[in-house]
Structures are given as structure tokens and as C-alpha cells.
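Below you will find the structure I want to go over with you.
Here the complex is missing one protein chain, while the rest keep their positions.
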Amino acid sequence: MIAEFALALLWLAAALALLQLGLGSYALTVRGAQFLPAVRPVAVAQGVLVAVSFALLIVLFVRSDLSVKLVAANSHSLKPLIYKISGTWGNHEGSMLLWITVMGLAGGLIALLERRLNDRTLIATLAGQAFVSLGFYAFLLFASNPFERLNPAPAEGNGLNPLLQDPGLAFHPPTLYIGYVGLSIAFSFAIGAMVTRDVGPTFARAMRPWVLGAWIFLTLGIVAGSWWAYYTLGWGGWWFWDPVENASLMPWLAATALLHSVSVLATRGALKAWTVMLAVVAFSMSMVGTFLVRSGILTSVHAFAVDPERGSFILALLAIYIGGALALFGLRASTVTEGSRFHLFSREGALVMNNVLLVGILGIVLMGTLYPLVTEAFGTKVSVGPPYFNPVSAIFVFPMLVIMAVGPLMRWRQDNGKKLINLMAAPALALAVALALVVLFAGDIAILPLLGLIFAAGLAVASILPLWKRNLRRTPAHIYGMVLAHLGIAVALAGMAAESAFNTEKLVASEIGQTHTVGPWSIELQGIDPIAGPNWTALEARLVTRYGDSATQTVMNPQSRMFSSPPTATSHAALLTRWNGQLYVVLGEEGDDGRWQLRLWWKPFVPLIWYGGLLIGLGGILALVGRTARDLRRKDQPEYEPVAAPADPKPVGGREALA
Amino acid sequence: MPSPMKAKHQRLVLISIAFIGLLAAGLIAAYALRGQASYFYTPGELAAAEVEPGQAIRLGGMVQTGSIKKQADGVTIDFIVEDGKGTVPVRFSGITPALFVEGSGVVAEGRMDRAGFFVADNLLAKHDENYVPREMKDMTSADVKKVAGTVAQP
Partner (left out) sequence: MNRWPRLPIPSPSEAARPWHEARPIMKHWAIWLPLAVFGVLFALFATGLIAPGDRTIVSQMIGKPLPAFDLPQAVPDRPAVTRANFTDGKPKLLNVFASWCVPCVAEAPYLQQLADVGVEINGVAIRDRGPDVQAFLARNGNPYARIGSDDVSKIQFDLGSSGVPETFVIDGKGMITYQHIGDIRAEHVPVILEKLKEAQ
């Protein structure tokens, strides 16, 4: 009964979305203006209904109701509760339902809370949001019903891919998903603003929390995904430039650019058309990412159940939304008023450069990701990997790091550079010291890691400078957010560079009782024991490790696991983290002579990659909290002070665009 | 206060910067892709193609039955990849994927050495029940099946 009820709710929610679109569009016409107030409640109701529907799907998974096809195909009664819950979104249908749930809830929240934005723009935004969700409702209801029954019910579920039975991965896809959906909200705002020609600071401030929120989720999702790949694949790498990874990186790059340009628009009233464009690009990238992952047109080491039919559906949605939005942009961009002017050598100028470089990197990643698809159309099969992505993106990354260091210290509108030169002495010094240290102690390392290390040092110092000589108590939270996020980039960069510069690796066939050394570690294989988990059995190595001459010994237990349902084998790496790096060990198979394969890595400072990523996310959270609190406190005040108040306060919607 | 640039001028400069930046990104990417993309070969194609030793490529095919030989160091294996039209000897040091067995499909990433060995840095066997390397799709279907293993079809 639960499944049928939930499906009914879903249909009802879809109907409300249709109403939201129709009513919203009509309300925007001259005759329909009296319906403007009716749209908000519809949006709230839609959000509530779809959320309840999703909650019911979770209930079905928790109860292991195998008469529901989706549950039978993706769950197993023996699975731990947490994975039963995560099984809800660990599949195509459930993840699509999660998508519209988040979207519906976001629409409801906007309808409830957003009070500053011009009413017409808000209604246009809600209509746009309904338009986007309708596509996904159709996708769910017609092509991938999550509540379909299976008759007769199977005795046992089909399990979940054991690779997915992992806390990192249980929460990594939904995190990314929420990020994607957040970008769809930004997209709806952009549509709304283009429809009413209301591209101004108010619009930017209304959109900013959603962009920030989406960006935070994307950041954390990528960090979690990279961490997951690092310790489950057992390859010792943390980023493979795999299509699935790129699919999450591209929206992040676009969102990062959007985040910065939306700030310029909110604070300075400049970069109007560019901000709208970026909102469209950012959402396009999340759709393209979803498409690439779900359609399976690109090969990936991350396995996904793929289906060309679903691919076609997503492609159709992509064409409608993005094609439509870009056409609207083409028609409306010329009527968007010109933004405020600024000198190129100014904070705005730096942000423009940062945007161009970010979009450049985005282009490089996109081209590298799609190149195999292009060549395949001509009959040649290629794959593109680190030898392309690393050096080529570096060409744009390093200039961007310089701008990241300098930009926040520049004045808005125009900077004379005098103060800047004094301030930049400190990061330059840090960079020089880092260079000297690396040359003295690290000796011969490759150029990219070297640049990475010294730029990280320079950026770390530069990122703190915006706090220099400031009253730290009165500094608003979002400034701290920016400082933390930029510092996080420096920290992550240091980790990446250190990993590729100082990594040591050893591959051995070990007898029981034999001791091996890797970097400063000595590692003794004491034995191999069979152990059993809830739905797997494993061989577990007992390794006793010792760092340098230290007296403390630590036992590490890498496993090679066999899952029973479906039958799959995975290797489970063991990690040992010290303040200065990580020891990473993987157990291989037993040779004919009774020796066991072991792969050992000592990775100095590698955890900095994820600590940096977390700092970036934390910075985003601080900025979001700070901005929201500030916006709520001074409701209608603009962030800048116009010389004269606009002649007529608020005649008809749309005119605000001038401000 | 120094006067900001003329509006028209400023817009032009901004658009030009954006345009040049993106164009540069595109051109650099296009140039680098031609040199850095690693091509995929089956053993039959590899025999026909002239591949420089040291050039990064990928090799896909079936592991010939009876060909896996473990070396004395315990971590290196030699085996033969075949596709019905040719064979290539492959050497790999490392932990083989769990599903790497004789008669199974494999994609090896690496390069040819001067002696005609393919030295693999990485072996990709199927990762789960649903994973078929896309490059495999043109191989004979019986071969593909061995790679694909058992796919629960929805």
C-alpha cells in the first residue's frame, strides 16, 4: 500500500508542478497579475508532497519490501540498515526521485522565504523551477517508476554492488546530486531574471545563497568521491581524470566561476549578462555530467548501470532546458542593461580574469572528456588521461592561483597598485622560502609538483592577507569564509604536489614473517587470517608496522573481500595516517609458492588534499551563514549606496533591472 | 578619482579577454589532445599499426588460456593477449584485479618496449557486473561476453 500511496503523491506533485508552471506563466501576463500570490502556496505544496513520497521510498527500503521491484533489485535483507537507507538513492530511479525532491523542497523554501526579490521575477523563477522539475517528473513517472511492483516477490533482494557498500560512497552521490540540484535553482533564477529582464543586484543576492549552497555540496561531494576512489580502488591514486570524476569537476568549476561573478553582481552591479550565462553553463554542466554518467557513452572505471534509453531521455531534457535557456539568453542578453563600469586593474577585473581562467579550465576538461567520443565518431578509439589533463590544465591553473592571491587585496572599481605591492611582499617571500627549501631538501623533483609546492606556500600566505590590519571581531563571516576557502585551495594544492613529488611505492611478494621497508617504514607480514563479515568473507593480512626507529608498532589489516550477493571480489586497502603522511597497503593474491603479494605506499602529506577540500567547504559554509544572516538582518538595503534613490520606487515589475 | 574606462571600450576589452582566454584554452587543448591521447588497440590492430616504443597506448583483448606465467619475484606476470587476429605478450607488475583470469577480457594500459613486450602499468578487468569496456564492443561477440561476464539485464 505504501508504494501505491507514494506513487499517487508523486503524480499529485507532478500535477502541482504543472499548475505551478501554468499559473506562474499566466500570472506574468498583464491579465493574470491577480494570480501572482497563488503561485507560492502551490510551490510549497509541491515540495511537501514530493518529499513525503521520497520519505516513503526510504521506508520501503528500510522495511526491505521486496515486492517493490526497485527494492528487490537494489537491496538485501541482510544489509546493514545504513546501506538499506543509502540504497534508496544508490540507483537510477531513487536518485532521480532524490533530485526532484531536493528541487521541490528548494522551490518551496524560495516561495516561503524569499521576500526581497521582485515578485514577478520570483514567480518567473518558480515557474522556471517547475518547468525543470516537470521534465524529471516525466522521466520518473513514464520511464523509471521507482514504486513498480514485482509479482511474485523474490525471496531475496539482489544486493547492492559491494563496491557501493561503503560509508564514503553511500553519501557521496547524494551530496553531488544536491549540488547539481542547487545549480538547477540558480538556473531557474537566471531564467526568471531573463524573463522579467530583472538582472540586477537584488536578483544576484536572491540567487547567491543557492549558488553557495550548491557549491558547498559539490565541493564536499568531490572531496568525498576522491577519498572514496583513493581507498577503495586500491590503486593508491586520488584522482584519475575519469569521465565520472570529470562529470563532477566540471559543474564545480562552473559553479566556482558563477559564485565569484554573482558576488560582483550583488556587490557592484556589474557582470550582468556574464553571470546569467554562467548560471546556464553551470546547470548545463551538471546535466552534461548526469548524461555522461547515466548514458554510458563514455567508458569509466567507476561502474554504473547504464542504459541508452535513459541517456536519450536526459539528452532530450538537456536539449530543451539548455537550448531553450541559451536561446532566451540570445534574445534577452541585448536588453539586459549594461552593468557598472570598472577599471581592468581592480577587484572586478581580477574576478573577470579568474572567471575566464576557470571557464578555460572547464573547457580543457570538457574537451579532454569528450575527445574519445569525437574520435570514436571517426572510428579511432582513444582514451585521455593524466598526461593530457595535468600539464594542460596547469597552464591555466597557475595564473589563476596568482590572481587568487592578488584579487582579494585589490580595491573595487580601480586599484592603483601601491598598497598591493607592499602586501604582496609576504607571499612572495613565502614562495621564495618554499623554493629554497624544496631545492635544498627535496632535490630533483618534476616541474609541476615543484610549482605546486611553491605556489601553495605563496597562496597560503596571500590568502590570509585580507585579514591584515583588520578588526578581526568586526570582520564579517563571509570574509573569513573567503580566506578559509582560498587557504583550503593552498592546502589541497600542497597535498597534491607533495603526493606526486615524494610518493614512494613498493611491490613485493612476501613470505609470512618477512619484513619490508618503504620510505621510513618497516612492515612485517605476520600472517593471513580468514574473517567473515555480514555478507562477505575475506582474507585479512596482519601487518605490523613501525615508523623509523620509533618503538610503537601499529597493526594494519588490508583485506581482500569476497561478496556473496552478487558474487564479487574487492580489495580493501588499509591506511595509517601520521601527521606527515599516510601509509597505504593493499593485499594481493597468494602465489603458488605461498608468498603473498603486497603493495605498499608511503605518501607524505597526502591527507592535506582532503583537509584542504574540507577547508574549502567550511569556507563556503561560513560565507553562506554570514551572507544569509546579513541579508536577513538588513532586508531591503542594497550592499552599495546609490547616490540618488530611484525616481519611482516600484512601479511595475521589470523596471528594477535598471538599478 | 581617475575616470573609469569608456563604457564601450571597457566592454570590448572584457569580451576580447574572455574570447582570447577561451580560444587559447580550446587551441591548447586541441593541440595537446592530439599528442597526449592514448590510442586503443587490439592485438590484431597493433600488429598493423606502427606504434613507437614508449608511446602510451591501451591494449584490449582476451587473456590467452594457459599463457599466464608468474615470474620468480612473485609480483610480475607475463601473459598473452589475443583477439583472434593477433597476439601480444604482456608483462605486468602489480596486484591483478580480482576478475583477471585466463580466458577473461582485459584492457591493459601501458606501452610497448623495444623487445616487443607490452609493459602494462595498469590492468582493467571488469569492475562489476554491469561494466563492459566500450572499446570491447567491436570485438567478436563471444569475446565480449567473456569480458562482460554475467550481466543482469533489466
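Think of it as A and B in the order they're written, each chain with its own count starting at 1.
Throughout what follows, contacts are C-beta pairs under 8 Å (C-beta built on N, C-alpha and C of every residue); 3 or more make two chains touch, one makes a residue touch a chain.
All of these numbers come straight from a predicted model, not from anything done at the bench.
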Which of A:M1, A:L81 or A:A377 contacts the chain that the document leaves out: A:A377
Given A:R116, A:R411 or A:R578, the one touching the chain that is not displayed: A:R411
Selected from A:A319, A:I531, A:V555 or A:A629 as touching the chain missing from the view: A:A319
Positions on chain A where the hidden chain makes contact: 69, 72-73, 150, 152, 154-155, 158, 197, 267-269, 272-273, 277, 280-281, 284, 288, 291, 295-297, 308, 311-312, 315, 318-319, 322-323, 326-327, 329-330, 333-340, 370, 373-374, 376-377, 411-413, 470, 476, 479, 565-567, 640-644, 646-647, 654-655, 657-659
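FYI, only the chains that are shown with their structure count from here on.
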Rounded Å distance between chain A and chain B, as computed from the means of their C-alpha atoms: 26
In the complex with chain A, residue positions of chain B that touch it: 1-2, 4-5, 7, 10-11, 13-14, 17-18, 21-22, 24-26, 28-30, 32-33, 36-40, 56, 58, 70, 73-75, 93-96, 98-99, 109, 122, 124, 126-131, 133-135, 152, 154
Touching residues on chain A, where the partner in the complex is chain B: 73, 158, 161, 163, 234-235, 274, 296-299, 301-307, 338, 341-344, 352-353, 355-357, 359-361, 363-364, 367-368, 371-372, 375, 380-385, 387-388, 391-392, 395-396, 413-414, 507-509, 560, 566, 568-571, 586-589, 591-593, 595, 597, 599
